[in-house]
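The complex appears here minus one protein chain, its other protein chains still in place.
The chains carry the letters A and B, assigned in the order they are written, with residues numbered from 1 in each.
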Amino acid sequence: MSQTERLTDIGPPKYDKYLPPIVKKNYGTWLYHEILKPGVMVHMAESGDKLYTVRCGTPRLLSIYSIRDFCDVADKYCGGHLRFTSRHNVEFLLTDESKIEPLIADVKKLGFPVGGVGNAISSIVHTQGWVHCHSAATDASGVVKNVMDALCDKFESMELPGKLRIALACCLNMCGAVHCSDIAILGIHRRPPKTNHSILNNICEIPTVVAACPTAAIRPARIDGKESVEVDEERCMFCANCFTVCPAMTLNDPLNDGVSIWVGGKVSNARHEPMFSKLAVPYIENNPPYWPEVVETVVKIVDVWAANARKFERMGEWIERIGWPRFFEMTGIEFEKYHIDDFKYAGLSYKRSAHLRF
Amino acid sequence: MSEELTVEQVADAMFKMVKDAMGQKKLKPMDLQKAMIEYYGADKCDKKMCKAAIKSLIDSERCVYTYFGGSFIEIPHREGAAND
Partner (left out) sequence: MADGQTNGKTPKLDKLDKGPWPSFVKEIKRAAEKNPMSKDLLGQLELSYEDKIGHWKHGGIVGVLGYGGGVIGRYSDVPEKFPNVAHFHTIRVNMPAGWFYTSDALRTLCDIWEKHGSGLTNMHGSTGDIVFLGTRTEQLEPIFSELTKEGFDLGGSGSDVRTPSACVGPARCEWACYDTLKLCYDLTMEYQDELHRPAFPYKFKFKCSGCPNDCVASVARSDMSIIGTWKDDIQVDQAAVKEYEDKGLNIQRDVCGNCPSKCMDWDGKTLEIDNRLCVRCMHCINAMPKALRPGKERGACLLLGSKAPIVEGAQLSSVLVPFMKMEPPYQELKDLCEKIWDLWCEEGKARERVGEFIQRVGLGNFLEAIEVEPSPYMIAHPRDNPYIFYEDYFEEGDEEDEDEDGDE
């Protein structure tokens, strides 16, 4: 033990500690804002003060060297102040309008695009993938990089009908809680767990493993003289909850793991209430490093929506207006058995009327 | 038992419980708390006392928090996945 007292439970820095002076001065008295151009906003305060924001996309996975680059930009133009958004963008906060263009030039030179404001795509919220996760069914950063390379112009412009929020989670744990996104890319396992019987009972408690299964597919069993478990494979829906509580139940499988695509979710209350994303494509195999089939499908969905949605209409609102049959027809995505729900309350998702568009 | 129950007595009882369950069942703080209140009676042992006992077990390194799909209290051990 060191001589000095060990500090614990001090919590994060106080919420106002790093606020820029203009924010402190005008805290809670902002009147309105305008979008000046892609990635640039101005907020007007009751005092007459104007605060300019320049928003830049990041890959979320940042080295300390890039963070220091951001710090240099903030020192040069923003009195050392910057913030991040809930979607991994970095925002530079300025008081001097004349510094906006030089700042943008510097940031672009560093390789970071400016945009993500208004009717645009924002950065993709995503998880760790093969970079750091034990249960990933796909890589996260790699898929995101490819999709954003294809959609970067829609980050840097405001030509879309409405906002477009894409998210990726590399397994059903959904650390990125992608389930309410315009487009969700979700890593999926498709092979029941391979059980390592020789170590299971040493590293896991069998009752815990059995209890972990939401469909009661796991039973205690004696295998080759060892206490272990057996899996009723027909009941397995590949949630990997057993793997989370017991590493001897492996779901990761290169032959079967892949990506599913979901559409039409949102969290904002604007216009339509928040909605879950719904299944568009049940399975696309992992095809690193470019994942071309995933990129192609996402771009197709975005293009069809962008060409047909009304002003402000989010993906889910558009689909609700045109109907699911037309969504599948227009995107060319094949509708199959897997699109029809068969988990709890599945019947609620059946078409229960004669309201059909032909 | 007319004497006051101390936090350390509760901690000792919890420690025994964790040790006995090791390898059979992982216990959560709430499991320990419920067992202690039932054993000593709610008039002698309350939530606050149990919380203090758990803090004592952890801070003294007799027990550790573990996490495999939720958090548990266990006897310190080398974990299965560790690479030396």
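Keep in mind that, in the parts below, contacts are C-beta pairs under 8 Å (C-beta built on N, C-alpha and C of every residue); 3 or more make two chains touch, one makes a residue touch a chain.
In this text, all values refer to a predicted model and were calculated from it rather than measured experimentally.
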Checklist outcome for this item: In the whole complex, of A:Val40, A:Val90 or A:Ile206, the residue touching the missing chain would be A:Val90
Next on the checklist: Using the document's definition of touch, tell me which of A:Ala105, A:Val131 or A:Ile340 contacts the absent chain.
Outcome noted: A:Val131
Checklist outcome for this item: Of A:Val40, A:Ile100 or A:Cys239, the residue that touches the missing chain is A:Cys239
Checklist entry - What chain A residues would touch the chain not displayed? => result 2, 6-20, 23, 27-28, 30-34, 43, 51, 53, 57-68, 70-72, 74-75, 80-86, 88, 90, 93, 111-113, 125, 127-136, 139, 141-142, 144-146, 148-149, 152-153, 155, 169, 172-177, 179-180, 208, 211-212, 214, 239, 241, 244-245, 247, 252-254, 257, 267-274, 276, 286, 288-290, 310-312, 343-344
Checklist outcome for this item: Per the touch rule stated above, chain B touches the missing chain via residues 28-30, 51, 54-55, 58-59, 61, 64-71, 74, 76-77, 79, 81-84
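The rule is simple: only the chains that are shown with their structure count from here on.
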Checklist entry - Can you give the whole-Å distance between the Cα centres of chain A and chain B? => result 38
Next on the checklist: Give the list of chain A residues in touch with chain B in this complex.
Outcome noted: 199, 202-203, 205, 207-208, 212, 241, 244-247
Item to check | Of chain B, residues touching chain A in the complex | outcome: 23-26, 68-70, 80-81
